[in-house]
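Submitted below is the structure of interest, expressed as structure tokens.
Missing here: one protein chain of the complex. Every other protein chain is in place.
When the chains are written out, they are named A, B, C, D and E in that same order, and each has its own residue count from 1.
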Amino acid sequence: MYGYGDIMLFSGSASRDLAGEIAEYLSLPLIDYDLIEFPNQNLLPRLHGSVRGQDVYLVQSLNTPVHRNIMELLLMIDTLNRDSAGRITAVVPYMAYARSDKKDQPRVPIGARLLADMIEVAGADRYMTIDLHAGQIQGFFSIPGDVLTAFHLLSDYFIGKDLENAVVSTVDLGFAKKGRNFAAKLGTPLAFVEKRRAQDDPRARATSVIGDVEGCNVILVDDEVLTGGSVVEAVEILKQHGALDISLSFAHPLLVPPAVENLRNLPLKEIVMTNTVDIPEEKRLGNMTILSVAPLLGEVIRRAHEGRSVGELFNE
Amino acid sequence: MYGYGDIMLFSGSASRDLAGEIAEYLSLPLIDYDLIEFPNQNLLPRLHGSVRGQDVYLVQSLNTPVHRNIMELLLMIDTLNRDSAGRITAVVPYMAYARSDKKDQPRVPIGARLLADMIEVAGADRYMTIDLHAGQIQGFFSIPGDVLTAFHLLSDYFIGKDLENAVVSTVDLGFAKKGRNFAAKLGTPLAFVEKRRAQDDPRARATSVIGDVEGCNVILVDDEVLTGGSVVEAVEILKQHGALDISLSFAHPLLVPPAVENLRNLPLKEIVMTNTVDIPEEKRLGNMTILSVAPLLGEVIRRAHEGRSVGELFNE
Amino acid sequence: MYGYGDIMLFSGSASRDLAGEIAEYLSLPLIDYDLIEFPNQNLLPRLHGSVRGQDVYLVQSLNTPVHRNIMELLLMIDTLNRDSAGRITAVVPYMAYARSDKKDQPRVPIGARLLADMIEVAGADRYMTIDLHAGQIQGFFSIPGDVLTAFHLLSDYFIGKDLENAVVSTVDLGFAKKGRNFAAKLGTPLAFVEKRRAQDDPRARATSVIGDVEGCNVILVDDEVLTGGSVVEAVEILKQHGALDISLSFAHPLLVPPAVENLRNLPLKEIVMTNTVDIPEEKRLGNMTILSVAPLLGEVIRRAHEGRSVGELFNE
Amino acid sequence: MYGYGDIMLFSGSASRDLAGEIAEYLSLPLIDYDLIEFPNQNLLPRLHGSVRGQDVYLVQSLNTPVHRNIMELLLMIDTLNRDSAGRITAVVPYMAYARSDKKDQPRVPIGARLLADMIEVAGADRYMTIDLHAGQIQGFFSIPGDVLTAFHLLSDYFIGKDLENAVVSTVDLGFAKKGRNFAAKLGTPLAFVEKRRAQDDPRARATSVIGDVEGCNVILVDDEVLTGGSVVEAVEILKQHGALDISLSFAHPLLVPPAVENLRNLPLKEIVMTNTVDIPEEKRLGNMTILSVAPLLGEVIRRAHEGRSVGELFNE
Amino acid sequence: MYGYGDIMLFSGSASRDLAGEIAEYLSLPLIDYDLIEFPNQNLLPRLHGSVRGQDVYLVQSLNTPVHRNIMELLLMIDTLNRDSAGRITAVVPYMAYARSDKKDQPRVPIGARLLADMIEVAGADRYMTIDLHAGQIQGFFSIPGDVLTAFHLLSDYFIGKDLENAVVSTVDLGFAKKGRNFAAKLGTPLAFVEKRRAQDDPRARATSVIGDVEGCNVILVDDEVLTGGSVVEAVEILKQHGALDISLSFAHPLLVPPAVENLRNLPLKEIVMTNTVDIPEEKRLGNMTILSVAPLLGEVIRRAHEGRSVGELFNE
Partner (left out) sequence: MYGYGDIMLFSGSASRDLAGEIAEYLSLPLIDYDLIEFPNQNLLPRLHGSVRGQDVYLVQSLNTPVHRNIMELLLMIDTLNRDSAGRITAVVPYMAYARSDKKDQPRVPIGARLLADMIEVAGADRYMTIDLHAGQIQGFFSIPGDVLTAFHLLSDYFIGKDLENAVVSTVDLGFAKKGRNFAAKLGTPLAFVEKRRAQDDPRARATSVIGDVEGCNVILVDDEVLTGGSVVEAVEILKQHGALDISLSFAHPLLVPPAVENLRNLPLKEIVMTNTVDIPEEKRLGNMTILSVAPLLGEVIRRAHEGRSVGELFNE
């Protein structure tokens, strides 16, 4: 009724766990494909069956190995396109190169725009993603997309907790406005960790806290945790400024080494995150709470397929 | 020697003053064109002479009347292109629709990307602009551009002043990172005015200060002043928090009513701004200091024409 | 059944009356949206609900304020596209910049091609319009469109009248071929008003009549009336050449001042026009007959939605 | 000095004579290339030497054999592009498909836009042409072009003659406005031949004259002569209306059979035309005057190469 | 159910016979259109009825008159597009310019890429073709396509024959890999005719056989027969090397003169080919077997329309 055949849900090699959960949510089979790697590392995806006319969703997060994952995504889009898929949606829960979103120094690229162009030139009709580092990246695409947020998942989780004496703090100033929204949703005050390069020694960096955290329980928020280095700095300075319990909340668990070691050694009450990137067992700590984005993605895929509102999902 | 003829500098109807200063800086004539407006408001630009093969720069800020100014810009680009200009650079000191840079609510456009696409489809080869609301907007363009900043002009001005007991504060959290850079350049502490919508009444808004301004002289920074409403709120709350002298610094003097009245009534020590938008005499107040961006734009135009580094200008 | 969801009919701010009539014809609700105007005149349309997968028609004539209306149209197309509309049709009963369709002097733009490119780059899938100034403008679009004509409405109206002793005359030579078709349909002779710039004084203009109108009732035809200046000249010279009753017929009632005054003062038997542009009460004169294009547009929208022939409507 | 190497002038197989004259005007060699035709009619152009970085002009009119000539033009553009020409200008004195410029009936193509797209997709940077059937066709191209006119050549020729008692008449109403300009330049009155399909029998056609030619010497004007059928009709009806001497003036001498027979049999005082299409000896009649466009094209090529004004040529 | 209306099957003027067979296979009417040719050879296709929203297939092989056939194809695509067809598939059983697929000498075009670009710019959504000269040509298209093969038809035919003592030989080395596949399918040995330009005289050409054909029955394979010149050479040298019976097998029967004379005079046991190009009665010889590709094309059209797998057809 809406111009395309049935939903066909494919999992790229980077998102087997998450795609499996989405398939379960939708009560649909997860469709497999061959991915041949030649000795020169060139990849060749090969579908097991036809996708002609169907409404195809390919789930592939762009975490490490990042360039192989990008190329697999693009080759699969080309494959689906040349096999005459009815509509191709690239479901990229974690987008790569999102921090390369502007020229904050001269003579550098804008990697996120390049990636958007590559996804479009490969032939994707639409994309879905979660919590882009900067909302403006949506404007790098000319194809329509669903840019979702795990904000509600994460903030609702904390609203269910005791928030007495709580203050929300961001890990750095780049997350200032989103931190404000988080604090507003929870009804708490707000603080920031500021990092500033020293004038005389660009390699030294002064860290300070702006706002009041003395005697407060802090919910430290950010969009992603990579090595955890910034979190370590933030927890240290917050403690110095008299913070009591500190919990950590973020969307994208990249957790590249030594992230797990860093997090293990910190006095964090709780680490709350989503599964936009598959998290192998060995990276899971006792104080981690993982909130699944699979119901969110599954529901949005269903609504996108049926031509129904996605905004409604969020009372928008 | 670099593939194009001579510089030809045109002024659109929105930037006569600034373009005149640039022409003076470059010791070049400012070239005029007819702009016929028919009774149905349709515009017809008409050049006085040929631009064939030349290196054309068209200066046009996109302040009010904004849509007429946009259309004049686009029609001129088409005119220059169809008259076989060698290279066309749209010099847009103030870009319109820059705050429509992301979908921060569902079912709205991304106006800044649309405008970038319109400038490209009209046939511009390059663009120049100053202090985009968000650096990511550069990624909305696929043509190359020089995105300049008045940051050095403004911060250097304050460095020449007595900065004892000074603190930099931003008007809101959207300017947090740029405010940090300003404070770092001046070597002062940092504070923020936070505006938060009330949970129970979305029309009410609570304003607070994050960081310490008690007994300090505040340099209040932002990228533009439109009606001045945010500045009024910020000055009020800063005074409540014990701020002493307050100076205001920003790049783009849009100053639409009642901005001048607002600024006149505020206890501001000094208002420091640039002339990216032409400022008529009647909008000038005694405590205003206007730093001209004409030497900056003129120098960049010269270097762009000669194929020399622009970054060098900023020791980059 | 034809690849898109239901018809959703939106009215832009320029065409509330006409869009309302179309909605009535189709027995469909007319869908509203917010159009926020910021103090810097930047516009922000915001939909009230989702258009995902639907077959959307946006009615917006491009009369004055022309540039605001153009930008509203383009921003809405971007909004609909980014909200994943199934198909977007720009219904522009009166197209702007249609007289800027060629370079009849050097160093001018081709505004109509620029506008077509802007509509395409904004993301429209199709367009509909009525009586383009030149049929070639259809070739400025690469997207398909329905270029309709009010010719049948207007000529059928006169065929129902007494045509004895009638002659069709055009207001100028630009309408010569369409005037011929009008005369052929009515079975009357044909004449032209010719305007010619004087050789020695380009500001003077000689007006004459080619063909015989002596003792005839004249139906004076054109595509639009803007200020009515040409009509005044034409009526005067026709009267000088012995015309008896003169009626006026045209498609687009732009009627910018002093059009109504001009028309009121002319000895016109009847003024027959359509409502491609909304006509406020105060512009309506006693001798005006307004033929609605709403049934035409409504029927074409229905057929476009259902995948049925539009040409059949005209026995073509 | 203007970004490209030297002029290289190529002649396509359709325009050997004209290109030769242009080369002579410019004192440049005319460059040859191989054009292999395989038994399946597929063409293979092959350059004799490199065009890398040069400013290439390819002269090729699109008269019969029209599709072979089009394909030769496109293949040569591709060849020049893949051989890294610095700039490629398609010089097409007579453009094909120019009468397929709008959908004057449903379910037909717009061939002229298609041809423009083909020339662009093949890789031309610019084009030059003479007296397009409709000026709007320039808007079908997004690349810049020089659309020249032989109007001055032709009208200046007649101005040098005795114009007493002269009237300009067009062959049909499609040439009405250009006929008016011709008459205005000569300072003569104006008339039109009108052709109208009969209401009851669409195959029958009534011809009449609008305007007064009784006792006048008529200069009959049009843009091209194909078979001469319209000219035959026009001369006949003009004679019936009392015309004395009739001269014929047009730009494009397509002259496909039986044009020469038609023209030979008509009582024409003089036939004045240009050589946008090569005219073999056997098509030349005693009363023909052929005005060469080679100096015009040569001069425009020189100015385009040197980045100088073309409009100046026409005191514009 | 799959986004488009009904199948509408059109036959271009080059493929009346084949399109008729496809229509019969699909039990669908073959839809006709007018193709007007003006005296200047410009073509004007005109549809008899609307194609709005329908799933249109246009069958047109690109044999001689090749450029007229190409232009008819492109004009029809433009016509269908501007008449708002739901989806347009260019069914081109024999693609022109396929041997112009690379620059095997400097300063030549890549005609096949140019043709692909022309088909795309005209507005085709998809294409179908059979046995491209080089598989890489599929990569010249960015739109999806079904590149089919008559390989199974031809090889299955021979499998049904007595293959004792058979060897497969290619006409030249360009067909080496496809010849290998043919031999592998039949389970026979393989040989090649090699043609080599002489070092000292580039016009002389030495022909030899690589592999063993002495005392064998040879199946000589190629993709197309144009004039038959290569076949004549091949048969001669194979006979010299002791070949017994020789049969000939190929997909595309271009058969331009003197192909039929050449084939008639050769001692060929059987000539097996398809009808991708219509074969008039006078080109048919007694030893020819023509295998129709109509069921193949018909079945693929049906599956493309219904969104079902095409690969399944070939057990893939």
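What to note about this one:
In the analysis below, a residue touches a chain if its C-beta (ideal position, glycine included) is under 8 Å from a C-beta of that chain, and two chains touch if they have at least 3 such contacts.
Quantities reported herein were computed from a predicted structural model and do not represent experimental measurements.
Here one chain is not drawn; of A:16, A:99, A:161 or A:269, the residue touching it is A:99. Here the missing chain is touched by one residue of D:12, D:45 or D:86, and it is D:86. Residue A:68 is the one among A:68, A:239, A:283 or A:308 that touches the chain not shown. On the side of chain E, the interface with the absent chain consists of residues 101-107, 110, 112-113, 117, 134-140, 142, 147, 173-174, 176-177, 180, 183-184, 187, 190-192, 194, 196-197, 199, 210-211, 310-311, 314, 316, using the contact rule stated above. Mapped onto chain B, contacts with the missing chain fall at residues 1-3, 126, 138, 142, 144-146, 303-304, 306-312. The chain not displayed touches chain A at residues 38-51, 63-68, 70-71, 74-76, 78-79, 82-83, 96-97, 99-100, 103, 105-111, 113-114, 117-118, 120-122, 226-227, 254, 256.
Basically, only the chains that are shown with their structure count from here on.
Taking B-C and A-E together, the pair of chains sharing more C-beta contacts is B-C. The pair from B-C, A-C or C-D that reproduces the interface of C-E, where over half of the contact pairs by residue number are the same, turns out to be A-C.
Residues of chain E found to touch two or more other chains are 1, 3, 49-50, 82-83.
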